[in-house]
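After the structure tokens below, expect a handful of questions from me.
With one protein chain held back, the other chains of the complex are shown just where they sit.
And now, subunit A:
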Amino acid sequence: MTDLGYDAAHMLGAVVLLMSFALLYQRRLFSLLHVFTMQALALAATAAWQAFSHDEPHLYITALLTLVLKAVVIPVALHRIILKMNIQRTIEPALGIGLTMVAGVSLVTLSILLVLPVTEDATALTRENLALSLSVVLLGLLMMISRRNAVSQVVGFMSIENGLILAAVGVAGMPLVVEMSVAFSVMVAFIIFGIFLFHIRERFDTLDMQKIESFRGESD
């Protein structure tokens, strides 16, 4: 592969990771959605670039699915849910920028230390791509733990899936089955999440998971 191809793939992967960092410290729901859209765009570009530079046309489908579902359909739908439930003013606890950087950098270091030593016989791009995607997955986990709002948890879950797609497109010749299934699962997951959001709203007038916890059968 040419140097340009390597650099471009590397940069796009890094943008996906950067967006994961940004997701961690967004306090408003709309800005959270905007950052998520940017991440999906970067991911779609990564997939398309891999399809072009490795000459693997099926990755264009992955790129297209990511673009349509994650950069357009899901953000728009979540936007409408937020408006419909009138929770756009919600300010929720998120990690501060400083703390985000510390946590994020240590997670990235962890994944580099974990991935690079064991993948010595893979190509440089694959190795680094894998380290980046593991970081995205771990940051997504961190986000799901640190958030309480149901919408932010959905976004955190989908950013984990973004990390998985990043890993899948980076490995040469990965059969399409997996990518299709990931795209499919995102769709189904979204439908289910959507249903849940409405039901939770009906029952509690809140999307704060912390308050719902107390309804557990054994809280006495």
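The rule is short, and it goes like this: a residue touches a chain if its C-beta (ideal position, glycine included) is under 8 Å from a C-beta of that chain, and two chains touch if they have at least 3 such contacts; residues count from 1.
As a working rule, contacts and distances are computed from a predicted model.
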The complex's invisible chain, by UniProt name, from "histidine kinase", "ABC transporter ATP-binding protein", "Hydrogenase-4 component F" or "VWA containing CoxE family protein": "Hydrogenase-4 component F"
Full-complex contact with the absent chain, from A:Leu12, A:Val35 or A:Ala167: A:Ala167
Residues in subunit A touching the chain absent from view: 114-115, 117-122, 126, 130, 133-134, 137, 141, 144, 150, 153, 157, 160-161, 163-164, 167-168, 171-175, 177-178, 181-182, 184-185, 188-189, 192-193, 196, 199-200, 203-204, 209, 212-213, 215-218, 220
